[in-house]
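Note that this complex is displayed minus one protein chain, with the remaining chains in position.
Going by the order they are written in, the chains are A, B and C; count residues from 1 in each one.
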Amino acid sequence: MPLKTGKEYIESLHQRKPMKIFFLGKKIDAPLGHPIIKASINSVALTYDLAQDPNYKKVMTAQSALSGETVNRFCHLHQSAEDLMAKVNMLRLLGQKTGTCFQRCVGMDALNAVFITTFEIDSQYFTNYHQRFLNYMQLVEANDWTIDGCMTDPKGDRSKRPSEQTDPDLFVHIVERRNDGVIIRGAKAHQTGAINSHEHLIMPTLTMQQEDKDYTICCAVPADDPNIVYLYGRQSCDLRRLDESPLGDIDCGNPTFGGQECLVIFDNVFVPDERIFMNGETDFCGRLVDTFSGYHRQSYGGCKVGVGDVLIGAAASIAEYNGTEKTSHIRDKLTEMIHLNETLYSCGIACSACGQKTPAGNFLIDLLLANICKQNVTRFPFEIA
Amino acid sequence: MPLKTGKEYIESLHQRKPMKIFFLGKKIDAPLGHPIIKASINSVALTYDLAQDPNYKKVMTAQSALSGETVNRFCHLHQSAEDLMAKVNMLRLLGQKTGTCFQRCVGMDALNAVFITTFEIDSQYFTNYHQRFLNYMQLVEANDWTIDGCMTDPKGDRSKRPSEQTDPDLFVHIVERRNDGVIIRGAKAHQTGAINSHEHLIMPTLTMQQEDKDYTICCAVPADDPNIVYLYGRQSCDLRRLDESPLGDIDCGNPTFGGQECLVIFDNVFVPDERIFMNGETDFCGRLVDTFSGYHRQSYGGCKVGVGDVLIGAAASIAEYNGTEKTSHIRDKLTEMIHLNETLYSCGIACSACGQKTPAGNFLIDLLLANICKQNVTRFPFEIA
Amino acid sequence: MPLKTGKEYIESLHQRKPMKIFFLGKKIDAPLGHPIIKASINSVALTYDLAQDPNYKKVMTAQSALSGETVNRFCHLHQSAEDLMAKVNMLRLLGQKTGTCFQRCVGMDALNAVFITTFEIDSQYFTNYHQRFLNYMQLVEANDWTIDGCMTDPKGDRSKRPSEQTDPDLFVHIVERRNDGVIIRGAKAHQTGAINSHEHLIMPTLTMQQEDKDYTICCAVPADDPNIVYLYGRQSCDLRRLDESPLGDIDCGNPTFGGQECLVIFDNVFVPDERIFMNGETDFCGRLVDTFSGYHRQSYGGCKVGVGDVLIGAAASIAEYNGTEKTSHIRDKLTEMIHLNETLYSCGIACSACGQKTPAGNFLIDLLLANICKQNVTRFPFEIA
Partner (left out) sequence: MPLKTGKEYIESLHQRKPMKIFFLGKKIDAPLGHPIIKASINSVALTYDLAQDPNYKKVMTAQSALSGETVNRFCHLHQSAEDLMAKVNMLRLLGQKTGTCFQRCVGMDALNAVFITTFEIDSQYFTNYHQRFLNYMQLVEANDWTIDGCMTDPKGDRSKRPSEQTDPDLFVHIVERRNDGVIIRGAKAHQTGAINSHEHLIMPTLTMQQEDKDYTICCAVPADDPNIVYLYGRQSCDLRRLDESPLGDIDCGNPTFGGQECLVIFDNVFVPDERIFMNGETDFCGRLVDTFSGYHRQSYGGCKVGVGDVLIGAAASIAEYNGTEKTSHIRDKLTEMIHLNETLYSCGIACSACGQKTPAGNFLIDLLLANICKQNVTRFPFEIA
């Protein structure tokens, strides 16, 4: 069975080649043991451990449509509206258990989106991206990989197209085309869980036009490619994790679990043909972005709700400590927090329940409702907090 | 097949015995032809006509679990989460087509709620309410009745219980118990579509305590019982419908369709045993209220969204007439209207998709999420408008 | 002393020449006695009566800077920040007393704005508008006139300028220039209190460009000019005022006081030179619009707050009737209503307290803060209601 335990997952990270990781201006030597990074690894590891837990197995795993095996739902191509709802419930569960970002959904969303887009490109251009991607997808499932869904370029001046930027590397692009593959250069910003991943699934970040052909590349590269450089992103109170005094835990807030984002620099990385899923088909960029975003907007209707549950619980506990848990204005506020949180959840569920089967065979959420979900994610969590 | 046309529905209203209906302090003689009431009948009639329309048949009808026949979904006991979602879609459709309240959902919600509660009472008290109700329900389906879900009492001083009120008739109650039935007195306020209904399905409005036993009555009475008096409720611009000048239509806003609420006074109405579905089981009042409210809160996630669609379309048309349809702040506002409306719809869909089968056999929405839906109904439509 | 009583004011309306007033498609014969119009006259009359009341004299009157006499504050050129704050307090008082629009502030705001702009035009173009306006202003004070501040044109296609419209009369404009004056044609929409006024003070509604010179006209015309036609505007429940049955009052809501807006059509109205305060100086239109709007935005920080006070009181009374006045969620809602209402008041006061003396000699509110006030008026009253 392909399912890894959390421990096996961490071991698999150790088996990667050495990676160039910088934090606070300095290269980090043993990144996996670094107190800040460690917390973010704990979160991802839980996505493995809960899949082993009989209580959560149903929501955490699914039957692969490719191999028939039980796979982690994070490696799954959704096969029904129920699958889409189960995804939301899985993310809410993990939000509750970690109280933070567990980093593995961006990849799941990218996999489902690339699955659809490769099918559609092939239908129009008679390319064979979809078969390549199916092969890749089988590896993903079999190895229970964590994938970094890798879309956002630094972009520079937003009023200009990729090929118009002063610095040509502000969007990931092909700098050399070879017989057996391509060389890419550029960077992707805010990459969730980048260092904790086995692979980056790179996608274009914008609709593109003809002149942006070299910027139209979708492909997979291993996280430990020697030509990748990682700049570990700061989070607001990150340094508190470095406080190792006995009470350091308290000020840290969430001592066990953490999130992670990186700026990932691709400094002339070679990608072999079989790992390329789109190459110059500019007219499909918009579709890929929309599909990926749609899935990802749905995700927020789960994960943020789980984190919201933690906040609501914490707020209720504080009220108890203060002896104010029965005060009507406090109860009103807790009720309002629940109201907003469940509205968000409703949006996550609704876009899932209205999901439809795609020609490629997996299920796609309702894109309009997924967008509504995302819009509310930009509002409610801030009111809850 | 039990399905009536709109025309047959209107004829069936005419076949009722004469009813005592007052409006603006005067008795109305030919209520069905009254210009204000007529508009509200048009709305109900559309719930019949659309069920005949091949385009809408799927959403407007369902297969009865009792008779196996195709029935109007308004007379249906929901058999699946899909049924619950179809209900929401039906209500949105009718909201779009009428732009107002079409009055028939309160009864549908009451039927499903009483179905559940009678089953539960019987399980505990070995009464036979559920079988009585099944008999009644078969009539409802076979006659394609419009039912007034009849819950809200005038209530008087809200800080006092029913039996504590100065005026004993502020809540509907049993004034006499006979061998073959009971006599009830009291009133129900804000009864949607009361005059356009064939039957009133009366339910208690509150959790009750032992001393409120006489107030604990759930039963059905025909709308044309001679001991019922109707006070037709005013709506904000109702008199405009009386303007019969050529341009009267314009100021009227919605010239074809309208809503309706009445104060319905039960002035010693006899109810035979076979029409009584609860009688003194005070401990089940709360459950009935919650179940009915839950279904009704879900309903708003459909009907109000349909009316919202009309408002959004109207707002967009006005912008076009003014030559401002491309202005960014106008488009932002239209987008925001859509956002709020679809959030509401998401709530309607989510509580449906998370619905579960009850021991009685029909499907009940998720009560927490239905409540969330209702809370948003008390907010968003006012921001949309 | 120039101060009229309410009764004298009404008499002065009767002394006007016959006016062409249409309502619901028909010409009204005795407009001042019409039950709908009467209510709106009562509101204006109160602005006269309260000025006589020793309790309110201080806030309702001021000492004229032109004549030294005590004048109604509605006819006053503000002489200090205190005057500006007193204006806000006067409007709040009248909002509380009438619960509706009392129609007289638009004129007050127009007078103060035209006072400033005529001074500024003269400074640049050596015209003598300011002296003409001072003469007019003395008449206003001496006769205690109610003035319709007359700015909003129907405008047609908002993406086109006045001179580009298909129909040349969509903005008021000069159709003929004579030796002793001009003839104007066009209409002004939504004119508050138009029929209850003695005069219209006409102003351009937009910044204008060179080609809109004929549309650049500011002038005063008597309300009873025979070439003016009034289309009385509908209000949501207006027909209820026609119900003369004993209980008609209850459904009417506000039986004594009402508001009024009209579409006022200027069908070739002659304006003599001494009543013209701007004529083709296109570069001053924007300034006049801004100044008038600024004063008017301040006004809302008073009148709407007064009406809000009535709503809050009504809501509190309903809670008492229902026996729910001590319920915490009801008190929270009342508190929130007060909070929003007083925030609005704060905005009205703040733009006044930060007011500055103009070169013309009167006081102008802080324009930025007055705009803030208006923005909140477009939000809070709807949340309060």
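The criterion applied here is as follows: a residue touches a chain if its C-beta (ideal position, glycine included) is under 8 Å from a C-beta of that chain, and two chains touch if they have at least 3 such contacts.
Everything numeric in this text was worked out from a predicted model, so none of it was measured.
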item	value
Residue among A:Gln15, A:Asn55, A:Asn179 or A:Ser236 that touches the chain left out of view	A:Ser236
Of C:Tyr48, C:Phe115 or C:Tyr345, the one touching the omitted chain in the full complex	C:Tyr345
Sole residue of A:Glu8, A:Asp53, A:Asp157 or A:Glu211 that reaches the chain not shown, by the stated touch rule	A:Asp157
For chain B, the residues touching the chain missing from this view	328-329, 332
On chain C, residues whose C-beta touches the chain left out of the figure	81, 85, 339, 342-343, 345-354, 368-369, 372-373, 375-376
Interface with the undisplayed chain - residues on chain A	24-25, 156-160, 234, 236-237, 239-240, 242-243, 245, 247, 251, 322-324, 382
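One rule holds for everything that comes next: only the chains that are shown with their structure count from here on.
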item	value
Size of the rotation, in steps of 5 degrees, that lays the CA trace of chain A over chain C	180
Between chain A and chain B, centroid-to-centroid distance (C-alpha), Å	45
Averaged-CA centre spacing for the pair chain C and chain A, given as whole angstrom	58
Touching two or more other chains - residue numbers and ranges from chain A	none
